[in-house]
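With one protein chain held back, the other chains of the complex are shown just where they sit.
Now for subunit A:
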Amino acid sequence: MTTTPHLIWLLLGVALILILATVIGELLRAKVAPDGSNPVIENLNARIAAWWGMVVLLSLAFIAGRPGVVILFAILSFSALREFLTLTAKARADHWALAGAFFVVLPVQYWLIGTDWYGLYSIFIPVYAFLLMPVVSALRGETKGYLTRVAETQWALMICVYCVSHVPALLSLNIPGYEGRGVILIAWLIFTVQLSDVMQYVWGKLIGRRKVAPQLSPSKTWEGLIGGTLTASAAGAALWWMTPFSLMQAAGMALAVTLMGFFGGLVMSAIKRDKGVKDWGHLIAGHGGFLDRLDSVVFAAPIFFHLTRWFWT
């Protein structure tokens, strides 16, 4: 049972970072705008406060073990899917297909994850859901915008359910010598990817000048991207001793997931631009919606899952 001490070390480390961030946030506010009139500092403090909430929730799920993690990510998937499908093209004829996405496809996918049925959860959405849901829509007879409606709904399921579900799926990997420690793998993935997001924001705010994709996102800069991914990769590599990877392997994995995380943010920004919104939702103060926080994990999780599965099991 080496899960618990490693997890406690990681959570203590995160708590330390958050305490530091909280102190810096409060100092900045006291120094620059004690009346709360600086929007950047207020947003920073709101983000830090929300981080505390998210870390506490994740910790509780980790302590509850496998059922806790599966249920937490099922709820996150539900919230993300609701945000995504609120913006996609749909007609009245899609009502049953969409209800099926929420109330059949999502629960079944997480039930398959919970019961460790790799052979089915890895194809359930791309094969069964993608072939059968358009049939449900087609039977209602509305052909206007049909392909757009079907395609956007499928993308919503891919991003919000299929990809997100690969985080709890990490618990089902059988890595020799690493039995029963899947929770650490999840904690490491989320820590590395989210730290990369935070450090991209910090480096971008400090020295960011050259924009990566000005049409997509004014806040993504090359300085932020390089500084953020390198800092987070170094941190991920420094935690190699709690993963099944060696130091160099952990560095490579960390680089892979932070880059995928960046691409996730980029792609999801493009979708937001296309749909004319700034944030996916409103429920996480300072961050926007669930998808605004999950976008990087969404893209990193399946790649991380399959790299680990291919090389380490």
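The working rule: a contact is a pair of C-beta atoms (placed from the backbone, for glycine too) under 8 Å apart; a residue touches a chain by one contact, two chains touch by 3 or more; residues count from 1.
The rule is simple: contacts and distances are computed from a predicted model.
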{"item": "Undisplayed chain, where the name is taken from the UniProt record, one of \"Acyltransferase\", \"3-phenylpropionate/trans-cinnamate dioxygenase ferredoxin subunit\", \"DSBA oxidoreductase\" or \"Carnitine transport ATP-binding protein OpuCA\"", "value": "\"Acyltransferase\""}
{"item": "Option from A:Gly25, A:Gly224 or A:Gly281 whose C-beta touches the chain left out", "value": "A:Gly281"}
{"item": "Touching the absent chain when the full complex is considered, from A:Val70, A:Leu85, A:Leu112 or A:Ala187", "value": "A:Leu85"}
{"item": "Sole residue of A:Ala61, A:Leu98 or A:Val167 that reaches the chain not shown, by the stated touch rule", "value": "A:Leu98"}
{"item": "Hidden partner interface residues of subunit A, rising order", "value": "78, 82-83, 85-86, 90, 92, 95-96, 98-99, 102-103, 276, 281-283"}
